[in-house]
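Below you'll find the structure, written out as C-alpha coordinates, and then a few comments.
Note that this is a trimmed complex: some chains were dropped, and none of the rest were shifted.
Read from first to last, the chains carry the letters A and B; within each, the first residue is number 1.
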Amino acid sequence: MTFDVSSQGFTDVIDITQQIREAATRRKVADGVAHVFVEGSTAALSTIEFEPGAVRDLREALERIAPMDSQYHHNEAWGDGNGYAHLRAALMKPSLSIPISAGKLRLGTWQQVILLDFDNRPRRRTVHVQVTATV
Amino acid sequence: MTFDVSSQGFTDVIDITQQIREAATRRKVADGVAHVFVEGSTAALSTIEFEPGAVRDLREALERIAPMDSQYHHNEAWGDGNGYAHLRAALMKPSLSIPISAGKLRLGTWQQVILLDFDNRPRRRTVHVQVTATV
(Lines give C-alpha, C1' and ligand atoms only; values in the text may rest on other atoms or scores of the structure.)
Protein backbone atom coordinates (compact mmCIF):
# COMPACT_ATOMS: atom_id res chain seq x y z
CA MET A 1 0.00 0.00 0.00
CA THR A 2 0.96 3.65 -0.23
CA PHE A 3 0.37 6.78 1.79
CA ASP A 4 1.06 10.42 1.04
CA VAL A 5 3.06 12.84 3.17
CA SER A 6 2.98 16.63 2.87
CA SER A 7 6.38 18.23 3.34
CA GLN A 8 7.84 21.71 3.43
CA GLY A 9 10.99 20.57 1.60
CA PHE A 10 14.40 22.13 2.40
CA THR A 11 15.45 18.95 4.26
CA ASP A 12 12.17 18.64 6.10
CA VAL A 13 12.51 15.58 8.38
CA ILE A 14 9.18 13.86 9.07
CA ASP A 15 8.46 11.00 11.47
CA ILE A 16 6.47 8.36 9.51
CA THR A 17 6.76 5.56 12.08
CA GLN A 18 3.07 5.47 12.89
CA GLN A 19 2.00 5.14 9.24
CA ILE A 20 4.55 2.35 8.70
CA ARG A 21 3.44 0.55 11.84
CA GLU A 22 -0.22 0.69 10.79
CA ALA A 23 0.54 -0.50 7.26
CA ALA A 24 2.79 -3.28 8.57
CA THR A 25 0.38 -4.66 11.17
CA ARG A 26 -2.75 -4.36 9.02
CA ARG A 27 -1.51 -7.37 7.04
CA LYS A 28 -1.61 -9.66 10.11
CA VAL A 29 1.79 -11.09 9.26
CA ALA A 30 3.41 -12.77 12.28
CA ASP A 31 6.91 -12.87 10.86
CA GLY A 32 8.00 -10.81 7.88
CA VAL A 33 9.48 -7.58 6.61
CA ALA A 34 8.03 -4.12 5.92
CA HIS A 35 9.76 -2.65 2.88
CA VAL A 36 9.49 1.14 2.75
CA PHE A 37 10.31 3.29 -0.29
CA VAL A 38 9.84 6.95 -1.18
CA GLU A 39 9.30 7.89 -4.82
CA GLY A 40 11.36 10.72 -6.26
CA SER A 41 14.96 11.76 -6.74
CA THR A 42 15.06 14.48 -4.03
CA ALA A 43 13.87 12.51 -0.99
CA ALA A 44 15.21 9.66 1.17
CA LEU A 45 14.46 7.42 4.17
CA SER A 46 16.37 6.59 7.34
CA THR A 47 15.87 6.02 11.07
CA ILE A 48 16.79 8.32 13.96
CA GLU A 49 15.87 9.06 17.56
CA PHE A 50 13.24 11.60 16.59
CA GLU A 51 13.97 14.45 19.00
CA PRO A 52 14.72 18.02 17.87
CA GLY A 53 18.44 17.94 18.73
CA ALA A 54 19.33 14.79 16.78
CA VAL A 55 17.20 15.91 13.82
CA ARG A 56 18.95 19.30 13.79
CA ASP A 57 22.36 17.58 13.94
CA LEU A 58 21.43 15.49 10.90
CA ARG A 59 20.23 18.55 8.94
CA GLU A 60 23.43 20.44 9.77
CA ALA A 61 25.61 17.48 8.77
CA LEU A 62 23.84 17.21 5.40
CA GLU A 63 24.38 20.95 4.93
CA ARG A 64 28.14 20.38 5.44
CA ILE A 65 28.23 17.32 3.13
CA ALA A 66 26.12 18.90 0.36
CA PRO A 67 25.65 22.66 1.01
CA MET A 68 22.51 24.24 -0.43
CA ASP A 69 24.38 27.19 -1.96
CA SER A 70 27.33 25.36 -3.53
CA GLN A 71 27.66 25.33 -7.27
CA TYR A 72 26.11 22.21 -8.76
CA HIS A 73 26.32 21.01 -12.35
CA HIS A 74 22.67 19.97 -12.10
CA ASN A 75 21.71 23.60 -11.44
CA GLU A 76 23.76 24.88 -14.37
CA ALA A 77 21.92 22.57 -16.74
CA TRP A 78 18.39 22.77 -15.30
CA GLY A 79 18.25 26.04 -13.42
CA ASP A 80 15.95 24.63 -10.76
CA GLY A 81 18.38 25.23 -7.89
CA ASN A 82 17.88 21.85 -6.21
CA GLY A 83 21.22 20.22 -7.09
CA TYR A 84 21.99 19.85 -3.37
CA ALA A 85 18.70 17.94 -3.01
CA HIS A 86 19.55 15.44 -5.75
CA LEU A 87 22.95 14.88 -4.18
CA ARG A 88 21.62 14.37 -0.65
CA ALA A 89 18.98 11.95 -1.92
CA ALA A 90 21.52 9.86 -3.87
CA LEU A 91 23.79 9.68 -0.80
CA MET A 92 20.98 8.76 1.63
CA LYS A 93 18.96 6.40 -0.65
CA PRO A 94 15.16 5.90 -0.82
CA SER A 95 14.64 2.41 0.67
CA LEU A 96 14.55 0.82 4.12
CA SER A 97 13.44 -2.66 5.26
CA ILE A 98 12.18 -3.23 8.82
CA PRO A 99 11.57 -6.63 10.46
CA ILE A 100 8.20 -7.79 11.76
CA SER A 101 8.16 -10.55 14.36
CA ALA A 102 5.33 -11.81 16.55
CA GLY A 103 3.19 -9.37 14.59
CA LYS A 104 5.14 -6.31 15.69
CA LEU A 105 7.45 -3.91 13.88
CA ARG A 106 10.90 -4.43 15.46
CA LEU A 107 12.32 -0.94 15.74
CA GLY A 108 14.38 -0.01 18.78
CA THR A 109 12.56 1.99 21.48
CA TRP A 110 14.21 5.25 20.43
CA GLN A 111 14.39 4.44 16.73
CA GLN A 112 11.86 6.19 14.49
CA VAL A 113 11.46 6.00 10.70
CA ILE A 114 11.98 9.31 8.93
CA LEU A 115 11.24 10.72 5.51
CA LEU A 116 13.73 13.39 4.44
CA ASP A 117 12.48 15.79 1.80
CA PHE A 118 15.40 17.73 0.34
CA ASP A 119 13.64 19.60 -2.48
CA ASN A 120 13.56 23.39 -2.50
CA ARG A 121 9.77 23.72 -2.34
CA PRO A 122 6.83 22.07 -0.56
CA ARG A 123 6.04 18.63 -1.95
CA ARG A 124 3.50 15.86 -1.56
CA ARG A 125 5.41 12.55 -1.32
CA THR A 126 4.25 9.00 -2.04
CA VAL A 127 5.60 6.36 0.35
CA HIS A 128 5.21 2.65 -0.40
CA VAL A 129 4.99 -0.01 2.30
CA GLN A 130 5.12 -3.59 1.01
CA VAL A 131 4.89 -6.42 3.54
CA THR A 132 6.47 -9.77 2.71
CA ALA A 133 6.31 -12.90 4.88
CA THR A 134 9.32 -14.95 5.95
CA VAL A 135 9.51 -18.63 5.07
CA MET B 1 18.15 -13.72 -11.43
CA THR B 2 21.41 -11.98 -12.17
CA PHE B 3 22.83 -9.83 -14.94
CA ASP B 4 26.34 -8.58 -15.61
CA VAL B 5 27.43 -4.99 -16.15
CA SER B 6 30.71 -3.90 -17.70
CA SER B 7 32.18 -0.85 -16.01
CA GLN B 8 35.21 1.40 -16.43
CA GLY B 9 35.66 1.73 -12.66
CA PHE B 10 36.90 5.02 -11.12
CA THR B 11 33.38 5.80 -9.85
CA ASP B 12 31.72 4.87 -13.09
CA VAL B 13 27.97 5.54 -12.63
CA ILE B 14 25.77 3.29 -14.76
CA ASP B 15 21.99 3.46 -15.24
CA ILE B 16 20.65 -0.09 -14.68
CA THR B 17 16.95 0.84 -14.49
CA GLN B 18 15.99 -0.99 -17.66
CA GLN B 19 17.60 -4.27 -16.57
CA ILE B 20 15.88 -4.03 -13.17
CA ARG B 21 12.53 -3.24 -14.78
CA GLU B 22 12.80 -6.23 -17.11
CA ALA B 23 13.82 -8.58 -14.32
CA ALA B 24 11.08 -7.27 -12.04
CA THR B 25 8.24 -7.52 -14.53
CA ARG B 26 9.28 -10.87 -16.00
CA ARG B 27 8.02 -12.52 -12.80
CA LYS B 28 4.44 -11.32 -13.40
CA VAL B 29 4.12 -10.25 -9.78
CA ALA B 30 1.28 -7.75 -9.29
CA ASP B 31 2.39 -6.54 -5.87
CA GLY B 32 5.86 -7.17 -4.49
CA VAL B 33 9.41 -5.93 -4.14
CA ALA B 34 12.47 -6.07 -6.41
CA HIS B 35 15.57 -6.52 -4.24
CA VAL B 36 18.73 -5.42 -6.02
CA PHE B 37 22.28 -6.21 -4.84
CA VAL B 38 25.74 -5.79 -6.36
CA GLU B 39 28.44 -8.29 -5.42
CA GLY B 40 31.83 -6.96 -4.37
CA SER B 41 33.39 -4.61 -1.83
CA THR B 42 34.17 -1.73 -4.23
CA ALA B 43 30.72 -1.10 -5.76
CA ALA B 44 27.35 0.21 -4.54
CA LEU B 45 23.77 0.98 -5.61
CA SER B 46 21.56 4.04 -5.31
CA THR B 47 18.99 6.08 -7.24
CA ILE B 48 19.42 9.46 -8.92
CA GLU B 49 17.95 11.62 -11.67
CA PHE B 50 20.27 10.20 -14.31
CA GLU B 51 21.40 13.35 -16.13
CA PRO B 52 25.08 14.34 -16.55
CA GLY B 53 24.99 17.25 -14.09
CA ALA B 54 23.55 15.34 -11.12
CA VAL B 55 25.84 12.37 -11.81
CA ARG B 56 28.88 14.67 -11.91
CA ASP B 57 27.78 16.32 -8.64
CA LEU B 58 27.60 12.89 -6.99
CA ARG B 59 31.05 11.91 -8.28
CA GLU B 60 32.56 15.18 -7.04
CA ALA B 61 30.91 14.80 -3.62
CA LEU B 62 32.32 11.28 -3.24
CA GLU B 63 35.75 12.65 -4.21
CA ARG B 64 35.45 15.17 -1.35
CA ILE B 65 34.19 12.55 1.14
CA ALA B 66 36.76 9.88 0.20
CA PRO B 67 39.45 11.36 -2.08
CA MET B 68 41.19 8.96 -4.47
CA ASP B 69 44.68 10.17 -3.57
CA SER B 70 44.39 10.30 0.23
CA GLN B 71 46.47 7.93 2.30
CA TYR B 72 44.50 4.81 3.17
CA HIS B 73 45.48 2.05 5.58
CA HIS B 74 44.06 -0.46 3.12
CA ASN B 75 46.58 0.69 0.51
CA GLU B 76 49.50 0.45 2.94
CA ALA B 77 48.64 -3.17 3.67
CA TRP B 78 47.61 -4.37 0.21
CA GLY B 79 49.27 -2.00 -2.24
CA ASP B 80 46.37 -2.14 -4.67
CA GLY B 81 45.59 1.59 -4.45
CA ASN B 82 41.81 1.21 -4.19
CA GLY B 83 41.36 2.14 -0.52
CA TYR B 84 39.10 5.03 -1.55
CA ALA B 85 36.92 2.53 -3.43
CA HIS B 86 36.44 0.29 -0.38
CA LEU B 87 35.55 3.32 1.71
CA ARG B 88 33.03 4.71 -0.80
CA ALA B 89 31.38 1.29 -1.18
CA ALA B 90 31.03 0.82 2.61
CA LEU B 91 29.48 4.29 2.94
CA MET B 92 27.05 3.84 0.01
CA LYS B 93 26.09 0.16 0.57
CA PRO B 94 25.31 -2.56 -2.02
CA SER B 95 21.55 -3.12 -1.64
CA LEU B 96 18.33 -1.40 -2.67
CA SER B 97 14.69 -2.57 -2.59
CA ILE B 98 12.11 -1.13 -5.00
CA PRO B 99 8.34 -1.62 -4.81
CA ILE B 100 6.26 -3.29 -7.50
CA SER B 101 2.53 -2.52 -7.61
CA ALA B 102 -0.05 -3.26 -10.29
CA GLY B 103 2.80 -5.10 -12.02
CA LYS B 104 4.97 -2.00 -12.37
CA LEU B 105 8.22 -0.91 -10.75
CA ARG B 106 7.33 2.18 -8.67
CA LEU B 107 10.24 4.53 -9.22
CA GLY B 108 9.60 8.25 -9.50
CA THR B 109 9.55 9.65 -13.04
CA TRP B 110 13.04 11.16 -12.69
CA GLN B 111 14.41 8.45 -10.42
CA GLN B 112 16.78 5.94 -12.03
CA VAL B 113 18.64 3.03 -10.43
CA ILE B 114 22.42 3.34 -10.60
CA LEU B 115 25.37 1.04 -10.14
CA LEU B 116 28.47 2.86 -8.85
CA ASP B 117 31.75 1.10 -9.57
CA PHE B 118 34.51 2.66 -7.47
CA ASP B 119 37.37 0.27 -8.25
CA ASN B 120 40.53 1.57 -9.94
CA ARG B 121 40.26 -0.61 -13.05
CA PRO B 122 37.55 -1.84 -15.45
CA ARG B 123 35.38 -4.54 -13.89
CA ARG B 124 32.57 -6.87 -14.82
CA ARG B 125 29.92 -6.69 -12.06
CA THR B 126 27.24 -9.18 -11.08
CA VAL B 127 23.91 -7.65 -10.07
CA HIS B 128 21.19 -9.75 -8.41
CA VAL B 129 17.48 -8.99 -8.75
CA GLN B 130 15.24 -11.09 -6.50
CA VAL B 131 11.50 -10.52 -6.67
CA THR B 132 9.36 -11.30 -3.62
CA ALA B 133 5.56 -11.04 -3.44
CA THR B 134 3.65 -9.14 -0.78
CA VAL B 135 1.10 -10.94 1.38
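Everything that follows uses one rule, which is that a contact is a pair of C-beta atoms (placed from the backbone, for glycine too) under 8 Å apart; a residue touches a chain by one contact, two chains touch by 3 or more.
These numbers come from a predicted model, not from an experiment.
Participant: All chains are the same sequence, and 2 are placed; what is the full number of copies?
Facilitator: Copy number for the complete assembly, per this file: 3.
Here, only the chains that are shown with their structure count from here on.
Participant: In whole angstrom, how far does the Cα centroid of chain A sit from the Cα centroid of chain B?
Facilitator: Measuring from centre to centre gives 19 Å for this pair.
Participant: Along chain B, where are the residues that touch chain A in the complex?
Facilitator: 31-33, 46-49, 51-54, 56-58, 61, 65, 92-93, 96-101, 106-108, 110-112, 114, 132-135
Participant: What part of chain A is in contact with chain B in the complex they form?
Facilitator: 2, 27, 29, 32, 35, 37, 39-41, 65-66, 72-78, 83, 86-87, 89-91, 93-95, 97, 128, 130-133
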